[in-house]
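The other protein chains are all here in position, but one chain of the complex has been omitted.
Let's look at subunit A:
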Amino acid sequence: MLRILQRTSRLRRAPRHLCLQSPASCTAQFLPVGSQRPPPIWGSAQLVLFSHKLHNGTDQSPAAAPERRTFSRVSEDDLAFFRKILPGRAITDPDLVESSNVDWLKSVRGSSEVLLRPQTTEEISQILRYCNSRNLAVNPQGGNTGLVGGSVPVYDEIILSTSLMNNIVSFDNISGILTCQAGCILESLSLFLEERDHIMPLDLGAKGSCQIGGNVATNAGGLRLLRYGSLHGTVLGLEVVLADGRVLDCLATLRKDNTGYDLKQLFIGSEGTLGVITAVSILCPRKPKSVNVVFLGCKTFEQLLKTFQLCRGMLGEILSAFEFLDSECMRLLNTHLKLANPISACPFYIVIETSGSDPSHDAQKLHNFLEEAITSLLVTDGTVATEESKIKALWSLRERVTEALTHEGFNYKYDISLPVERIYQLVTDTRQHLGGRAKSVMGYGHLGDGNLHLNITSPAKDPALLATIEPFVYEWTARYHGSISAEHGLGLKKRNYIYYSKSSQAVALMGHIKAMLDPKGILNPYKTLPDNLK
């Protein structure tokens, strides 16, 4: 059927060939009528074949950068233009551009020589119009906290930073609708809203650096998704500058507006490849009067799942977060960040947050839940926090795991969506599969959303270990109809794995949309969509 091939051009043909060839096999796997689950994207034989081709078909890893496309290179005339429209904000000093060329994980480095820092939508419009006409590639950049290499240049793309676009335009106290520029840092918005008795509908560990434009462009999930939903629901409007400089004003502040296609949804999660988001209007919930955080310990994952069910039943309407981490994560927190375990050592830990409007009601509900959890022996130990300082301390045990991991060595990070019951099975299977080859294998994440952060560490980058981990993890995920990138996005590193979770018809349509909105492909090239897309 398919020979082992060496050039990426053949890789380009392979998946389409597979799908055209085997509709029969696909339907053969069709689930019985009345079943809720959609048919698998791959039959298991095709899956193994596809992933084999992806990982062994070419000389380099599917995550490695492709060849530089035929974009223009930045000339002195170009620099003169940028300096004219952005006086003092067109940066070419290598020392200053350096930090924007490297991602937060220090895992990818670009070689851009130009960093632009506009302050207004109009400036971005002028820049993109110019770059489009000159065929110059552009890399939109917010807080540069992404984990899939999507926020930094691959080659010499011009870095377009939104850091100086940090104005809050308006806030309506009655509806809770906030309108702001894309460069506002999430934590700053949170502080602004707190003083007005509201909170942002999303929260993540990177809040001190990440910007709302980037959050929207990556459809960031975070710790509150369980309660307030995703950005697809909470973002009410966007202002976007398209590749040719046209400004698309969809910055409505209406809760309901069914007039035509909902264009903003295209840009949410588009990772800067369809347009540059310049302003956001977002629906913000009221600040809860009563917040409690509970830190629990469980002996087995089954007990953890039962605790989750109990929690949903007894705390349901006040539940705002349900996160978990395993004992390996705790070990890293103790060792590298000197954060002490607030309870006794357990194989699994849960962080539960409740948010409600009445402290005494919530305390009663929480008390009932905890009593039930203890007496039915689902939970072996735990502690509760109602005070701000203690709440922060307990949350840091979950929020700082990513940071602790960076001290342990080289990280292999996987952000997987799976049916909740299966989440930890991937961790145990991976541990077994790797034997003792990795330094540590651990899992943590948004259990309530079915989102696992699987992390493997080794003292230094190890291609042999990587070859053992991939495609094992991806195949495993596809087999259980999961997502190979639950919330981190595809960026540079995961662009070629898209077929594990999306059909080729879907990806082809994505390609059409990209070609329509950005015919020259200047916006964040080499990212999000796979290399083999025509």
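Heads up, the rule we're going with is that a contact is a pair of C-beta atoms (placed from the backbone, for glycine too) under 8 Å apart; a residue touches a chain by one contact, two chains touch by 3 or more; residues count from 1.
In this text, contacts and distances are computed from a predicted model.
Per UniProt, the protein behind the absent chain is "Electron transfer flavoprotein subunit beta"; the candidates were "Cell cycle control protein cwf14", "Electron transfer flavoprotein subunit beta", "Exosome complex exonuclease RRP44" or "Autophagy protein 5".
The missing chain, though absent from the display, is touched by one residue of A:V108, A:L225, A:C298 or A:L370; that residue is A:L370. Touching the chain that is not shown, out of A:Q60, A:N258 or A:S389: A:S389 (per the contact rule at the top).
Of the listed positions A:P285, A:P342, A:G409 or A:G511, the one in contact with the omitted chain in the full complex is A:P342. In the full complex, subunit A touches the hidden chain at residues 289, 295-296, 340, 342-344, 367, 370-371, 374, 379, 381-390, 392.
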